[in-house]
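Note that one protein chain of the assembly has been removed; the remaining protein chains are unaltered in position.
Should a chain be cited, it is by its letter among A and B, assigned in written order, with residues numbered from 1 in that chain.
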Amino acid sequence: MSTIMLVDDSATILLSISNILTKAGYAVEKASNAAEGLSKFKSGMKVDLLITDLNMPGMNGIEFIKEVRTLPNYKFMPILFLTTESQQSKRLEAKAAGASGWLVKPATADELLGTIKLVIR
Amino acid sequence: MLLNAPDIQQYLTFLLSGEMYAVGILNVKEIIEYGQLTEIPMMPAFIRGVINLRGAVVPVIDLAARFGGAPSEQSRRTCIVIIELVTEDEHHDIGIVVDAVSEVLEVSSADIEPAPSFGARIRADFIAGMGKIGGKFVIMLDIKKVLSVDEIATLATVGQGEATN
Partner (left out) sequence: MDEILNVFSVEAREQLEAMEAGLLQLEEGDRDPETINGVFRAAHTIKGGAGVVEIHSVEKFTHVLENVLDRLRNGEIEVNGDMISALLLGCDHIGTLLDMVASGQTEPDDDVRRAGDDIAEQLRPFLGAKAAEAAKNVTVSDADVQRSDREGRINDCWHISIRFGRNVLKNGMDPLAFLRYLLNLGEIAHITTLTDAMPEADAMDPELCYLGFEIAFRSHASKAAIEHVFEFCRDECDLHILPPDSKLEEYLLLIDALPEETMRLGEILVKSGALTREELDAGLRRQSGEAVGAGDTAAAPQLGNILIQQQSVQPELVEAAATKQKAVSEKKAAESSLIRVHADKLDQLIDLVGELVIAGASANLLAKKSGEASLAEATSVLSRLVESIRDSALQLRMVQIGETFNRFHRVARDVSRELSKEIELVINGAETELDKSVVEKIGDPLMHLVRNAMDHGIESPAARAAAGKPTAGRVELNAFHDSGSIVIEVVDDGGGLNKDRIQAKAIEKGIIQEGDTLSDQEVVNLIFEAGFSTVEKVTNLSGRGVGMDVVRKNIAALRGSVDVKTEMGAGSRFTIRLPLTLAIIDGFLTGVGKASYVIPLDMVVECIELADTSVERDYINLRGEVLPFVRLRELFEVPGKQPARENIVVVQYAGQKAGIVVDQLLGEFQTVIKPLGTLFRNMRGIGGSTILGTGEVALILDVQALVSQCAAAEEQQAHSSHGVRRIESHGATA
């Protein structure tokens, strides 16, 4: 079973998306902020895909994935941003930081799962 | 409610001051030995105190005293019956002291007669009905009335007097 790490400061989003993912047969690890997510990564757990919010209080999504990409185990892990952010510059910045792609909130379950199927190895 | 129930229900019967009483088995959580009871000061006599029921502090009522008699004398057969009460959204466990537990009986609603308006030694509203068991009458208690939390809490104020204010 593939494990997906989900990071979002909105409990609503966290719950709704994890419900979708769990129903689709993925194992879901949840974190409500970047620091929490990072500490999970640092523990070396197996994660096949990271889905993270962009605009979070504290460490933002971009800083977060930059950190994640420095960890050897997760260099090639697909990372999707879940955001409504529309600024292209932000997206480019995120890509440079190591993001694999974007999911636009609110995404339908089909969009979400379709994208995941594509990126997950 | 008891009167309308067409089916057979189970009751726990017990002895108190020589009289036989019954409570619906659904209200009975468990029966424990009498012992290690902590008295609560400044309480009316029918509140015996509290016991430790596996980590929960449960109040214990002396039923004989609640019925207006003398408090039960403790004997070898004295038990505490833990009654589970569910009122609206609250849940209470309350222990009652009885002289001896007899048995669990099945009583058909047909064998239960309405409470007499007088003649019983206890308050009429405490009685849900009179069960005829083996030719003898057993007082079926309306346990929610007997252990009315509101009423007991109010009674518990009495005796505290103006002591603290």
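Note that a residue touches a chain if its C-beta (ideal position, glycine included) is under 8 Å from a C-beta of that chain, and two chains touch if they have at least 3 such contacts.
In this text the structure is predicted, and so the values were computed from the model without any measurement.
S.K.: Among the chains included here, which ones are touched by the excluded chain in the whole complex?
M.R.: For the complete complex, the undisplayed chain touches A, B.
S.K.: With the full complex in mind, choose from B:L16, B:I51 or B:I83 the residue touching the hidden chain.
M.R.: Selected residue, touching the omitted chain: B:I51.
S.K.: So that we can see where the missing chain sits, which residues of subunit A does it touch?
M.R.: Missing-chain contacts on subunit A: residues 9-13, 15-16, 19, 32-36, 55-59, 62, 76, 78, 84, 86-93, 95-96, 100-106, 115, 118-119, 121.
S.K.: Give me the subunit B residues in contact with the hidden chain, please.
M.R.: These residues of subunit B touch the chain that is not shown: 36, 38-43, 47, 49-52, 55-57, 59, 90, 92, 94, 149, 152-154, 156-157, 160, 163-165.
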